[in-house]
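What follows is one structure encoded as structure tokens, with my remarks underneath.
Rather than the whole complex, this shows some of its chains in their spots.
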Amino acid sequence: MKKTSLFGLGIAALMLLSSVVTADTAAPAAAPTAATTTAPATVAPATPAVAPVAATPTVAAAPAAPAATPAPTINSGDTAWLLISSALVLLMTPGLALFYGGLVRSKNALNMFMKSFISMALVSVIWVVVGYSLAFTKGNPYIGGLDWAFLQGVGLTPNTFYGATVPHQLFMIFQMMFAIITPALISGSVAERMKFSSFVVFMTIWSVVVYSPLAHMVWGEGGYLRDLGALDFAGGTVVHISSGFSGLVLAILLGKRKIGHNDDTRPHNLPFTLLGAALLWFGWFGFNSGSAIASNELAVSAFVVTHIAAATAALTWVLIEWVMYKKSTALGLATGAVAGLVAITPASGFVDPIGALAIGFGVSIVCLLGIRLKHSLGYDDSLDAFGVHGLGGAFGAIATGLFATKAVNSAGADGLFYNGGTELLVKQFIGVGVAIAVAVVGTLIIASIIKLVMGLRVDQEEEQAGLDLNQHGEMAYSRLT
Amino acid sequence: MKMVVAVIKPFKLDDVREALSDIGVQGITVTEVKGFGRQKGHTELYRGAEYVVDFLPKVKIEAAVNDDLVERVIESITKAANTGKIGDGKIFVFNIEQSIRIRTGETGNDAL
């Protein structure tokens, strides 16, 4: 019975999807080579080609070439950097698993690991089947088409729109790694109580109906926010706002964990959390710097500001703690670093080191205060996916509107503090608003249906015994020799 | 003085602790243990095969109390730790011949 209804749900979702999709996919998804010339045309001076800019600031010769290039050539250095960047971004998901896994009680540790690791298995396959196609074929402004389903047509020659010097498949797999970590981030809000099966079903649908469309709007050819000129270099809206706000909605729908007054809910293994934070930091270089889709000046700049923002945010967090409590915590340092990385993500291709210092400093204040909201408002954002990724991502997206400068990326724009007026800032707010809307509405619908069909939460006894045992039939540690 | 020892389900620790505190028990000592009993262990999975783990995580509580508190302590624990399901655990009462508070050297009931 339950199975049937679930199946029905799947069909419904797919139908919904195809109705959105088919309208536009009939229109010429076009030869990918034609895309480059089109893109600049429609976006003109006001609308920069965001993340995968072929023309980096210092390469003045680039615009001269378009007509002459019959077949784009692979650049081995760019390819090397994007290959390793893809691997680095993949590593972030186990990093996240460690980060989250260390923060829960040991009886729920494997469940946290699994809610990240399953994404590596599941979303990868979804991405091959439809996800990449829905996100990156031309389609309409809100979603791509199905032309690239099962990676048909996604070959080893470059797609000049997305990356003129690397094989198209490489861009595809790099983007896959983003699609993997995003739903895994959500698991931080639902820790210690959400059914594994429900989370997996949620992740499946969410990846298709929330992530892919949002990625399309922000990064896809002809995407609404891209064409609007809202800047998101490496996924502040697509990855962090979307996961953070979806987490918040889920946390509210799930309700609070059953925790006694004096129950010991402390992190069971902070060294894991620190190692996880380190792997996230390490991998984030691929995330942000790899988003230059080249091994060039822009990649270097993104690398540098990413690191500076992470360091500054980490330092800011522990300094605040020091002022408040005369103690500096390891978790605070780790949380600050992650917050800094989140906030710099959308900005990383557009700001300079000074901007990075400012963003890193600001985000720790925002997140540290933001996390306290849950105590007063009463939702159980267990591991602060919303507090760090939702708020940090929103802060970063808006800060991009303040600190962006064409001195770093001529394909970007100038922010408020760099003589750019409020134009970019307004677009950034629109970007944030759209991302929040898509995430909240999408999650509300998906989660409500799942709640109805199969339930969202383990029963109380299972919660007390720990999710590892009853959801996975395993325990993280065996103690007797 | 008596030592009341209770083996209970781990997630009941907080309830029991509070119940004891409510009736004036000032201190307890808690140990993580593994219990074998009528409540059979659970099955776990290992690479596609199922196997039985025949013990369960339990928590042992030791509370040294004044003789006239014993009955109320038993009652409190029984109530707080009860789920009605097999494996709720046991209470055992032992006689304490002497007790000393290390800090002060106090003995007997004063030491508790």
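Going in written order, the chains are labelled A and B, and every chain counts its residues from 1.
What we mean here is this: a residue touches a chain if its C-beta (ideal position, glycine included) is under 8 Å from a C-beta of that chain, and two chains touch if they have at least 3 such contacts.
Just so we're clear, the structure is a prediction, and the values are computed from it rather than from any experiment.
In terms of the labels on screen, the copy numbers for the complete complex are A x3, B x3.
Basically, only the chains that are shown with their structure count from here on.
Between subunit A and subunit B, the centres computed from C-alpha atoms are 47 Å apart. Interface residues of subunit A facing subunit B in the complex, by the touch rule stated above, are 260-263, 464-465, 469, 472-475, 479-480.
Against subunit A, in their complex, subunit B makes its touches with residues 9, 11, 14-15, 17-18, 34, 42-46, 50.
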